[in-house]
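A single protein chain has been omitted from the complex, and every remaining protein chain is retained in its original position.
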Amino acid sequence: MNMFTQAFSSLGVTLRIMSYNKVGFAGFLMVIFIVLVSFVGPYFVPLDSETKVDQIFQPPSAQYWFGTDHQGRDIFSHIVNGGKDVIIVAVIAATLSTLIAVTFGTFSGFAGGRTDAVIMAITDIMLTIPQLPLLLILASLLQFENIASLGLLLGFLNWPSLLRAVRSQALSLKERDFVEAARALDLGAPHIIFREIVPNMMTYIIISFALAMTGAIYAQVALVLFGLVPFSGSNWGVMLSLAWVRGAIFFKDSIWYIMMPIAAIVLLQLSVVTTTRSLELVFNPRLRSGE
Amino acid sequence: MAHIELQNVSRAFGKGKERVLAVDSVSLAIERGEIRCLVGESGCGKSTTGKIMAGLLKATGGQVLYDNKPIDRLSAEEYREYRHAVQIIHQDPYASLNPVQTIQQIITTPLLHHRKVNGTQEAYRRASELLEIVDLTPAIDFMNKYPHQLSGGQRQRVSVARALTVDPKFIVADEAVSMVDVSIRVSLLNMLMRLKDEFDVTFLFITHDLALAKYFAWQGAISVMYLGRVVEEGPTQRVIADPRHPYTQALLAAVPEADPELTRRKRRIVLRSADIPSLLALPPGCTFHPRCPYFVEGVCDVAPPPLEAVDAGGRVACPIRKDIHMSLLEPA
Partner (left out) sequence: MSTTEAVFVDRIAATDKPPLSLRNVHISYQSRKGPVQAVRGIDLDLRAGESLSLIGESGSGKTTLGLGIVRLLVKTATLTDGEILYRRDGTEVDVGELDARRLREFRWRECAMVFQSALNSFNPVLRVWNQMYDTAKAHGWSDKRAVRAHVLDLLRFVQLDAERVIDAYPHELSGGMRQRVLIAMSLLLDPQVLILDEPTTALDILTQRTIIDLLRRLKQEQHLTMLFISHDLAIAAELANRIATMYAGRIVEIGSAEDIFYRPRHPYTLGLIRAVPKVTGDFEDLASIPGSPPDLIDLPSGCKFHPRCPFATKKCVEEEPELEAVGVDHAAACWHWQKVEAELAVNPLHQSRARLPEVGASPLDGSVADLSNATTQVGEV
C-alpha cells in the first residue's frame, strides 16, 4: 500500500512540474486525449464499414462530422479507429531505437578504445545504407504478422544517427568534473553510466524519442503508400494512401478525406514534440524556475 | 616515510608530433599531515600532478608511491584503500556537482555504495553530519536542494562533504577557491584547515594565487612548477620571503598587492621575453632561460638544471642563483 501511495505522490509531483510549462502541458494533455480517443474511442464510435454509394465524398455535416470517404463511409469513425495502430507502431519503434542508441551509445562513449571503434564502425555502415530503400526491401521480404513486428523493424533501422549523438554527449559528459569526482569516489562504471551520465542526457533522449516517433509514423505511411504493408482495417496511413489513390485531392468535397488523417497525424506529432518541453522540466531541475 | 611520493613522474599527452610532457620528471614527497602548496601558472602541470597523486591519471613515466608502496604493485584491496584515501576537490563549483541530483542524493550515494552506513536513514543522518562539518547549517535546509540553487561557496562545501564520505586521509584541492567570491575564500580555507586538524588530513593545495598559498600553507611547504618541472621547493616562509629561483622571484614580484604603498615598493623584475614557450617546442636546457634575466649562454641552454639543496631550506633548480638572496622590496 505504501508503494502505491508513494507512486501516486511522485506522479502528482511530476505532473505539477510538467505544468510549469504551459505549452508543454497543453501538448501533454493533447497526447492523453489522442491516446484516449484512439484506444477507448473505438468502443464508443464503431468503425463505419458500410458502403453507401449515395453518400460518396460528402462534406462535413451534422450526421457525418468529418464527411464521408470514397465509399460513403463516415470519416470521423475512421479517424477514431485509425489511431491505435499508428501509435502502437510508433511507440514500439521509438522505444526500441532509443533503447539501442542510448545503451550502446553511452557504453561506446564511456568505454572508448576498441569497443568504441567497433560499435562506431557498425553504426557508420548502417548510416550509409539508404534508409528508405532498405526499409522497402525488408518490408517486402518480411511477413508482417502484426503491427508489433512492423514497429520492431522500424526500431531496428532508426538507431544509428541517434547513437552517434548520444555517444558524443557521453564523451563530453565523461570529462565533466562531477564524473571525475564519481571516479575518485570509486562509484564504479555502471553507476557512472546510469546515474551520472545518462540522467544528464535525458533532455536529448526524450527529444530523440519524440522525433523517432514522428519518423516512425512517416515511415509507416510511406510503407502503406507503397502498398507493402498488408493492413486490413483502417488506420490513418491507410486512409491517406486510399485517399491519394482514389484521387481525393481532385474533388473539392473529398478534400476532407485526405486532410483529416493528415490533420490527425500532424496533431499527434505536434503534441508529442511539445510535451517534450514539459518533460524537460522533469528531468532537468535547472530549467524549473517556477518553484 | 612519505604519505605520497612521486619519483621521477612524467605524464605525456598526445601522440607523435603532438606529444607533450605536461609533467616532466617530477619528484615530490609529501609527509603525513603536511600542507603542501603546488603553485604555478596555467599549463605548468600542477593539476595533472595532483590528479596523478589521486590516481585519476596514470603516470607515463616514473612511479607513484603510497605509504612507500608503488601503486601499481598494490593488491586490489590495498589499491581500493588508496583510491578512497585520496580525494579531490575541483575548481569549478558549477561543474563538480551532478546537476540533476539533490544534495542529499549526492552525499548519500557514496555512503550507501560503499556501505559506510546501514540503510537510508543512517545515510541521511551521516549526510547531515557531514554538511554540518563543512558549515552548511542547518543541514536540513540544503538536503533537498539542487546544486543550481546554492551559491558557489556552498557548492564547494558540498564537494568537500562528498569527499569526506569515504574518510579520506589526503585531499587534493585543485584551485578549490579560485572561482569563489573573495570574501568567502578565507572561510572555505579555514574550514579546510579545521578538517586537517580534526581529522589529520594531508593537503595538496594547488593554486596560481601565491598570496592564498602563503596563507594556507604558512606552516607547510611550497613547490613551484614551471612548464612541467619543479623549479623551487621549500618551507613556505622561506620561499615567500627569500625566493631563490628567478622564476619564483619574478612571480612574487609580479603579484599586485591589495595595499597601494606596498605595491608601489615592490621590485620590478623585467623578463627578457614576454613569450611563453609552448609545450610542443620547449627550450633546451633550463626551460626558463629565454625569459630569465640571469641567463648565461652555454650554461643555461644546455642541460636542465637539477634541484639542489639550499642552506636556507628546500631545493632550487638553478645553480647560478640558488645561493643569492634578493629582496623583493625597494627600500622605502
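Order as written gives the chain letters A and B; numbering starts at 1 within each chain.
As a working rule, contacts are C-beta pairs under 8 Å (C-beta built on N, C-alpha and C of every residue); 3 or more make two chains touch, one makes a residue touch a chain.
Predicted model, so just to flag it, every value in this text is computed and none were measured.
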Candidate in contact with the missing chain, chosen from B:Leu56, B:Leu74 or B:Ile184: B:Ile184
From the listed residues B:Ile140, B:Ala254, B:Leu280 or B:Val296, report the one that touches the chain absent from this view. B:Ala254
Candidate in contact with the missing chain, chosen from B:Gly55, B:Pro110 or B:Gly153: B:Gly153
For chain B, which residues touch the unseen chain? 41-42, 135, 151-154, 181-188, 190, 193, 208, 210-212, 214-215, 218-219, 240, 250-260, 262-263, 266, 271, 274, 276, 328-329
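Simple rule for what comes next: only the chains that are shown with their structure count from here on.
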Geometric centre distance via CA averages, chain B-chain A, whole Å: 50
For the complex, give me every residue of chain A touching chain B. 176-178, 180-188, 191, 195-196, 199-200, 202, 283-286
Chain A touches which residues of chain B in the complex? 54-56, 80, 83-84, 86-88, 90-92, 95-101, 109-110, 113-114, 146, 148, 159, 162-163, 165-166
